[in-house]
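Starting off with a structure, shown below.
Note that one protein chain of the assembly has been removed; the remaining protein chains are unaltered in position.
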Amino acid sequence: MNVRRPLCLLFAVFAIVGLSRAQDGDGADTASAEIIAEAAPVISPLPVPSVTASDVPNDDGSAILVEWELSPSDSVGGAVVGYRIYRAFADSGVFVVIGNRSARQNSTVNGEEVEPGVDYLYRVDVLAVRTNADGSSDTLAIPSQSSVPVAAVVQWFNTDRLWALIWFVIIAAATIYFIEKAKRGGNIYVRKIGGIDAVDDAIGRATEMGRKVFFVPGIQDMNDVQTIAGIAILGRVGAVAAEYETRLEVPTSRSMVMVTARETLKESYSKAGRPDSFQEDQVYYLTDEQFAYAAAVDGRIVRERPATIFYMGAFFAESLILSETGNAAGAIQIAGTAEPTQLPFFVAACDYTLLGEELFAASAYLSREPRQLGSLKGQDFGKGIFLLAILLGVILATANLIDLSQYFRIN
Amino acid sequence: MRREVPLLITFITGVVFALSYFIPGGWLGQTERVFGDWITIVQAFAVWLGVLNLLKISLIKIQRKEHDWGYSVVIAVCLVGTIAAGMYSGFAPQFESFRDPETPFNFIFRNIFAPLGATMFAILAFYVASASYRAFRARNREATILLIASFFVMGGRVPLLDSIFMPIIDGTFFADFAGWIMSYPVTAGQRAIAIGIALGIMASSLRVILGIERSHIGGGN
Partner (left out) sequence: MAGHWIAVAINVVVGLTLVWVLVRTIQGRPIERRIVFVYIALAVATPLFMKLEAPLAETPEVQSIVTTIKELPPGSRILISFDYDPQSAPELQPMAEAFIKFAFKQRHKVIIMGLWPLGPDQANQAIRAALEDPSVAELAPEYGVDYVNLGFQSGNEFVIQGMGSAFKNMFPQDERGTIYDNIPILRGVTNFSNVDYVQVFSSGKPGTREWVQVAADRFGATVGGGTTAVQAPEMYPFLRSNQLIGLMGGMTGAAEFEKAVEELGKANTFLLSQMFAHATVIVFVIFGNIAYFRSRRRDASTDAPTPGGIS
């Protein structure tokens, strides 16, 4: 058995540990040591030819991009096992290690402890294994020339996102224009949304049957706009339920949603002229855990056999588990979510489904408030622009005339 | 004031988050980070709000011997028991931390919680089958196209059709075809839905930020 190679590698481990300690003063980089130990030995590794440092554009002045030309010795199976990046304040010139990169990597971002306006120098050492004439090997850290001084700069506008801003301003302006138009009494046509029109009938059915109505507001927190949309619909459902004197239950999977839903329902019951009918325990928290929540809601559906169930908000794998149980319990079910993967499940198991954007349009549709309806028009205006842009882009790209997407990149 | 303060907070937070997307530096970026931290902190503390509410409701049900109060006993015992096991695991000197594999908390996690959760997820397979059997019908032309596509995707995403037709069609024709359906028609559909949803989110967010939509804070003017 050839023992020379393992011994060489072992030696390399100790050597790099010692070398790192000597150079860093802050302890060895064990990871790099092991990297070096694994490399195939070659002779005379070459340093990095050049190092450049530049301010990372479009940021808050907290990062500098360091790039270097790869060492000519850096090839697959070669001696170079990595690079060690050093930084120094331009006025002191004392270099300290700020990080390592693997072989064949030629850049890093220095994003820690970078002060805007302060000049820094960077140096990149090649870490390599050298084989000696007697067959032994040792490790080397071959330093490069340092870069020219560079300082991070605070940018006040991210130009990479210019197009996002332009589209945002156009669509927001259109939305505000239509809101104002609606306020002035302009005619706003909104097509019928079957699922929302069925709300009254669905609750009426529960009243006739003397059973409960369940409202499930999804499994995300209040920072998800789908949950907000769901809660907006709950307001309307609560008002109808209060009017019909039908018991409405709202099991939630987030505490904040519970608090918000209570507040919303309290208001709905007050508006319906039945503030005393509202009880806080109509809205209750179960658990944050996705399937534990699904199990708990399923349990209540099976035991209570509600006549009507609403699913409005963000749903994931539990969507079918809930809606199939509701279906088996004989409930009329109305669902709405903007999670595209869950839509097929709701469509299969529910009587009505609000598809994606319909969920967001629902509260405006229900309220019939001109300002809210106006915002829907703004949304449609945006969609029209996108449709035209897609059509134009596809035609031009198909005809091999120009790839428009290159001008609209957003990072 | 009960309405104005939340509306003002919503407006300021919304504007800061929207602007900091375009303006990375200065106080705006710092404020965005602070708001981000607040969200994390509030979310973490809010868990207790829910847990205590669950305990309160369960205990009231047990005390009043309400309908199905036995389930509330299960909830209360499991809740208190798991918290106690977690506390013990965290503070008992023989354990490195409460994530130590030997702790009672980990025992509950691995032997009770994990199998129960996996069981719930597994139910999905059964429900997919029953829902497909009941509802996946070729009612019209569009539905028929969907049905045919689903046949190829279900049979092609797993090596089912390729195994059956192996003597006739060599290679992975059906898998490739299912891959094509996923990569092109499905992606096109997903993008269309995603654009609609993105615009819906934008319009909804504007309504919330501008205070037009206020049902989430109890509605009213």
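A and B are the chain letters, set down in written order, and residue numbers restart from 1 in every chain.
As a convention for this text, a residue touches a chain if its C-beta (ideal position, glycine included) is under 8 Å from a C-beta of that chain, and two chains touch if they have at least 3 such contacts.
Predicted model only: the values in this text are computed from it and were never measured.
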Query: Any idea which of A:Phe291, A:Tyr311, A:Tyr365 or A:Phe381 touches the chain not displayed?
result: A:Phe291
Task: State which residues belonging to chain A touch the missing partner chain.
output: 27, 29-32, 34-35, 38-39, 62, 81-82, 84-85, 97-105, 107-112, 220, 224, 289-291, 314, 316-317, 327-328, 332, 340-342, 344, 347-351, 411
Task: State which residues belonging to chain B touch the missing partner chain.
output: 33, 36, 39-40, 43-44, 96-97, 99, 101, 106, 109, 113-115, 117-118, 120-122, 125-126, 128-140, 142-143, 146-147, 150-151, 154-155, 157-160, 162-163, 166, 171-172, 175-176, 179, 182-183, 186-187, 190-191, 194
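We adopt the following convention: only the chains that are shown with their structure count from here on.
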Statement: chain A and chain B have mean C-alpha positions lying a whole-number Å distance apart equal to 13
Interfacial residue positions of chain B with respect to chain A in the complex: 18, 21-26, 29, 39, 42-43, 46-51, 53-54, 57, 60, 68, 71, 116-117, 120-121, 123-124, 127-128, 130-132, 134-136, 190, 193-197, 199-208, 212-213, 215-220
- request: Write out the stretch or stretches of chain A touching chain B in their complex.
  value: 58-61, 154-158, 161, 164-165, 168, 171-172, 175-176, 179, 221-223, 225, 228-229, 231-232, 234-235, 252, 254-256, 258-260, 263-264, 266-268, 271, 281, 284-289, 291-292, 294-295, 299, 303, 317-318, 320-321, 324, 327, 338, 340, 343, 345, 348-349, 355-357, 359-361, 363-364, 369, 371-372, 375-376, 378-379, 382-383, 386
